[in-house]
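If you scroll down you'll find the structure; I have some questions about it.
For this depiction, one protein chain was excluded, whereas all remaining protein chains were kept in their positions.
Presenting chain A:
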Amino acid sequence: MATSLVRQTKLLSIVTSQLSSAACFRNIHCTAACLKNRAARIRVAKGDKPVTYEQAYHPHHIGHRKGWLSQHTSNLQGEDGAAERVVEDVFIRRFMYGTFHGCLADEIVIKRRGNLLVICAVMIQKLLPSKFYFLIGYTEELLSHFYKCPVKIEMQTVEEKVVYKYL
């Protein structure tokens, strides 16, 4: 969350510098705004909407009741490369969502160990196993060519989406 905000502040600062250099002196507020009350939350409704464990707990529960979806070292003190990792993560999530359309049971977990990129996913048994194998090989091959690093997919299949509660 904070890393995407940092990226937004970087973009905003670039825009402000361009604007101020072009001799127009309008002010833009430079802090990224985020609605903490509504971010990554599914609001309580009638009681018929199924919700997974990941969706049920709010972002302030990360570290206490939830784990991290993307594990890398660039957000630690004294480490850099956070913005690049965020962009890679966003691309990988969209790629997986599109490649395995309708098969994802829950959010993808992305782990980085040295040069290796591990994508852990839980899928619904919607396709034949041979089709899953083909898509896994295709994803691994394409992503390793894009990012110039070994990419591994660890997949687990489930009969249907695991519901934690109904909101």
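Convention: a residue touches a chain if its C-beta (ideal position, glycine included) is under 8 Å from a C-beta of that chain, and two chains touch if they have at least 3 such contacts; residues count from 1.
Definition applied: contacts and distances are computed from a predicted model.
Novice: Can you match the unshown chain of the complex to its UniProt protein name from these: "Histidine--tRNA ligase, cytoplasmic", "AP-1 complex subunit gamma", "Small ribosomal subunit protein uS10m" or "Centromere protein N"?
Specialist: "Small ribosomal subunit protein uS10m"
Novice: Pick from A:V44, A:L76 or A:L128: which residue touches the chain that isn't shown?
Specialist: Once the missing chain is taken into account, the touching residue is A:L76.
Novice: Quick one: which of A:H61, A:R113, A:K131 or A:K161 touches the chain that's been left out?
Specialist: A:R113
Novice: In the complete complex, the non-displayed chain touches which residues of chain A?
Specialist: 1-2, 5, 29, 31-37, 63, 68, 71-73, 75-79, 111-114, 118
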